[in-house]
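Note that one protein chain is taken out, while the other chains of the complex remain in position.
Chain naming follows the written order as A and B, and within any one chain the residues start at number 1.
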Amino acid sequence: MEVKRIESNGFEELWVNMGPQHPASHGVFRMQIKVDGEVIKEVIPHIGYLHRGVEKLGEFLTPVQFLPVLDRNDYLSSVSNEFPFALAIEKLANISVPERAEYLRVIAAELMRISSHLVFFGTFCLDMGGALGGGSTIFLYAFREREKILDILEKWTGSRMHLNLITFGGVRYDIYPGFDKDLKDFLKDFENKIKEYEDMIENNPVFLARTKKVGILPKEIAMEHGCSGPVLRGSGIKFDLRKAKPYSVYNKFEFEIPSFPDGDVYSRYKVRLMEMKESIKILRQAIDGIPSGPINSLMPLKVKTHIKLKEGEVYEAVESPRGENGVYIVSDGKFGLYRVKLRTPTFYNLSVIPYLLKGALIADVVAILGSLDPVFGDVDR
Amino acid sequence: MNALINSLIYGIIILLIVFTIVAYLTWIERKFAGRMQSRIGPYYVGKPHGWLQPIADVLKLILKEEITPKNVDKLIYNLAPFAVLTPSLLLFAVLPFSEKIIISNSSVGILIFLAISSIIIIGGFMAGWASNSKYPLISAIRGGAQIVSYEIPLLFSIIVPCLLAGSLNPLEIVKKQKIWFILYPFVGQISFLIFLISGLAEENRTPFDIPEAESELVAGYTVEYSSMKFAMFYAGEYAHLLALSGLGTILFLGGWKGPFLPGPIWFIIKSIILFLILLWIRWSYLRIRIDQLLKFSWKFLFPVSVLNLLLTGLIVILR
Partner (left out) sequence: MVKALYITLKNLFRKPVTVMYPDKKREMPKRMRSPLFALTKDEDGIIKCIACKLCENICPSNVIKVLPSKEKNEKGRPYPEEYELNLSACLACEYCVQVCPDDAIVMIRIFGWATKNKEDLILKKEKLLENYEKYKDLISECTGEFLRKMQTPRRQN
């Protein structure tokens, strides 16, 4: 973008472009920032660089064929994209799920939650530290832990990121012999490592000075814009779909919901750190109590018109690592779907950016954008 | 005449040694940083430890294409790399490698060192202004502010060993160190810490590397340079760092003194150890913001270094 100089009252203001290709914008995202010295006056965001037309694809693919395509929405935690779709179709078609399958779904969801929060952790410090410097050290440590999770998932389902695990009536892959030993070894090692990383970052006065009292989001603005997930819990509201409207078998596990009242970048980071520890608790309880039995209640699929739905509409939502991930389906009684609408969390979380960036310094842009944890497959679908 | 030829020969030998060490400092840094991050550094060029990597890097930088943008200020653009490399190499003229090996033996060696090392930022500013673009300009302005603020604590922390030894000549300072100055009861350690912090800031290294490798301004004031000119900026930075470590060894760690091995080798080993400590700090800390940087310098480091100086003066009087 050319430099437009606006001269008013003798001061000059510059338009700076943080373009779609940028080492710190977490994906393809363009922001036009009006800058006066170091202070930001106005922000115009542009999205839509990753639009693939997923909602239109849902109208001529049948539900069974649509499941692997939905995986690619929020590519960092793919189970939380298939989960609400499967729950919605099961509600419309009255299919029940055996208990072992529910436990396996919960284990996969919590493992992907830890993996997604580790990616947040690594890239947050990488943006603030620099690619050659302290940030990349923490980035590589976080990804070293994530590799162990992805190895476990690869031995279980065959694929590392796009699992294609959930299907209507249960799950598709059963656990292999030796799974619980692998998982328990990993959990024991991970608890010690989390303590190490927490010590390493929190005793660092540079980190505290850059994240406390920066990017404060008050409660009312967060509720007005429809934010959810750690962005909402970092502003003092204790709302989590796993406790407010329990789905699957989450009411059998004991865990807590962290929330902090300050609303700055530090509390959002802290909420995600405590959530990782709560996920470890849930995983321990789940792996100790898996019942035996079948993993699917329908016969395995043969043709693409596997499920026939009756007329109606339904909305189901799930707590993904970024917020409330929901699917709204309208079906007209034939083999396809009339309309699929995906309510993705990052689209609404990003809409507070013009409010948050007004009055901040340029060096704060990366910290604030990183703390909202955007994934642009979610925003553009 | 004899002294002139002596200095010339020493100058050429020291320059060659310094170039080799600077090239291999990049290899040491990559190996060391790799091990701290649970990975192996260079491996393929010269298996299994990758010790031919600096030669491969130099060859690549020479053979790359030189791209000059259209609307730059040609004279200043071409002069800026020289303005950064030449003072960095000149600094080695006043550092003694052993009792007899010193290129120019003057009685105000430390003052010359400080004066030359303040010129280096002018080269950076020239580069930022001459590349006709927003991002190098912003980074050069920030660099100028940072270096000006950290000159004073650096100066006050260098004066402390000079006061304790009683002269500005580097040869005299090393000869007067019966115990190393870093082990002096109170003022030794504080001066060493202030020297390390201000040295990092002068050098544009993390946690103070705001002009250089930003996440918003992709490579700072060298973003429009390619091929050999970029290599000169790069080599100038490492030569400056080595010279600063050399000064630290002379002032605080005893120079060339040590058992068994000859003098120059001890000097080089101690400089490299100090360089490793600076590396260790670089790869563990995040980056500080520009206004917090300036607040830290003027509100905290400046009073502490002044108090330190007063305390040293008291000790010298009472001795």
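Observations
Please note the rule applied: contacts are C-beta pairs under 8 Å (C-beta built on N, C-alpha and C of every residue); 3 or more make two chains touch, one makes a residue touch a chain.
On a predicted model such as this, the values are computed, not experimentally measured, just so you know.
Screening A:Gly27, A:Pro45, A:Pro98 or A:Gly236 against the full complex identifies A:Pro98 as the residue touching the chain left out. Which of A:Ala93, A:Leu187 or A:Met200 touches the hidden chain is settled by the complete complex: it is A:Met200.
Looking at A:Ile237, A:Leu298, A:Val314 or A:Ala360, the residue that reaches the missing chain in the full complex is A:Leu298. Among the residues A:Leu50, A:Val69, A:Ile257 or A:Met274, only A:Val69 touches the chain that is left out of the figure.
Across the interface with the omitted chain, chain B contributes residues 32, 34-40, 43, 280-281, 283-285.
Against the chain not displayed here, chain A makes contact via residues 61, 64-66, 68-69, 98, 134, 137, 141, 144, 147, 151, 154-159, 162, 164, 170, 172-174, 176, 196, 199-201, 203-205, 293-304.
As a working rule, only the chains that are shown with their structure count from here on.
If you average the Cα atoms of chain A and of chain B, the two centres end up 44 Å apart. The part of chain A that touches chain B in the complex is made up of residues 3, 14, 16, 18, 23-24, 38, 125, 127-137, 140-141, 144, 204, 206-207, 209-210, 361-366. By the touch criterion stated above, chain B contacts chain A in their complex at residues 36-39, 134, 206-207, 209, 213-216, 218, 282-292.
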